[in-house]
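Dropping a structure here in structure tokens format, bear with me for questions.
Omission of a single protein chain aside, the complex is shown with its protein chains in their original locations.
After this line comes chain A, so read on.
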Amino acid sequence: KLNIGVDTIQHGVEGLVYLLTESSKLMASIPFRKISEVDFQDSIHVLGFSDELNKSLLQLYLDNRKEIRSILGELAPRLPSYHSLEWRLDVQLASRSLRQQIKPAVTMKLHLNQNEDQTAQVLQTDPATLLHLIQQLEQALGEMKMNHCRRIVRNMK
């Protein structure tokens, strides 16, 4: 319908995609910083398009920036991430090798997300280790509140 060759359109689309993803990748998505808009405008000015085209491109970039950034964020290398945990208390009373036991244990199902697949792993631990786990992970949480971390987060924005 546009009367242009397929190749030209493909190149056009690829060019647009590259422009938008690179801009979204590199520029801070802080709404009140107008500098990023100026950066964008300067960059496309070099291409020598008309003013009207530049304005449309800028608008296109601003409208889609957030979404593009969140999609790009999903592409980064990642470890499986935590989804949820189910747990239950068990007491082993007897086994084939030993009768009359009282052996408490906590059985858990750890749900993880890996690249859109959900995996579930069944794990078990004894009461002593459970308390140790809680203590260690609470320490981990506490780190974020320490001055060291706060300073870094503040200064690196």
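Keep this in mind: a residue touches a chain if its C-beta (ideal position, glycine included) is under 8 Å from a C-beta of that chain, and two chains touch if they have at least 3 such contacts; residues count from 1.
Criterion: contacts and distances are computed from a predicted model.
Between the names "Nuclear cap binding protein subunit 1", "COMM domain-containing protein 3", "Response regulator 9" or "65-kDa microtubule-associated protein 3-like isoform X2", the one given in UniProt for the chain missing from this structure view is "COMM domain-containing protein 3".
Screening A:13, A:53 or A:133 against the full complex identifies A:133 as the residue touching the chain left out. Across the interface with the omitted chain, chain A contributes residues 25-28, 69, 72-73, 75-82, 84-85, 87, 89, 95-101, 103-108, 110, 112, 121-127, 129-134, 136-138, 140-141, 143-144, 149, 152-153, 156-157.
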